[in-house]
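With one protein chain withheld, the remaining protein chains of the complex are depicted in position.
Right after this comes chain A.
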């Protein structure tokens, strides 16, 4: 049997993952044409490369169809409600840094904390007859963070892209999204709440607790761990 290693199939995340493994003596390559999602592993025995969307890697790890996988902390925490039982963090990889934050319009000079956001949510509902809307694709993480902070009278609205534009377009009053430099937020006249950091995310190598770990997979894992040092 082989150890199945899932890696993002596109873009910078894929390239950086390839570089990270290469620096540890494990060569990952895409095979075939540029458009074909097939890959090969050299420098280590009994490991098969599976290329797939970073967003699907948490689910595949939890289902045990991947033994190991590379994806962001944000996606694992958002998609796997009991992730500690489903996967184990092997190593933070030092790239793909991004923070999940809550941001509101710069013009809200009276709002600096989640406590302020809660007060404004009550005021907004009284004035406008509907809940204050927060646009995000990280529903579970945001809902839990707001529950912990005691924020009420809000509603999450789904936004799968261009989330920073939703406030100006009046489809949301605030947003919760991933940011690395904060530039897009500033360009869209938004500011991060001082206690609005929900999660610090980076690309991470995970091990599935649900996959079948036979003698061969255990041996491959031991070799990988040795290379990681």
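Please note the rule applied: a residue touches a chain if its C-beta (ideal position, glycine included) is under 8 Å from a C-beta of that chain, and two chains touch if they have at least 3 such contacts; residues count from 1.
What we mean here is this: contacts and distances are computed from a predicted model.
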"Betaine-aldehyde dehydrogenase", "Cbb3-type cytochrome oxidase assembly protein CcoS", "Histidine--tRNA ligase" or "Carboxylase" - which is the UniProt name of the missing chain: "Histidine--tRNA ligase"
Selected residue (touches chain absent from view) among A:9, A:53, A:119 or A:184: A:119
Residue touching the undisplayed chain, where the options are A:12, A:147 or A:200: A:147
Residue in contact with the excluded chain [from A:60, A:173 or A:217]: A:173
Interface residues of chain A (partner: the chain not displayed): 81-82, 105-110, 112-113, 115, 118-120, 122-124, 127-128, 131, 139-140, 143-144, 146-147, 149-150, 152-156, 167-168, 170, 172-173, 188-189, 194
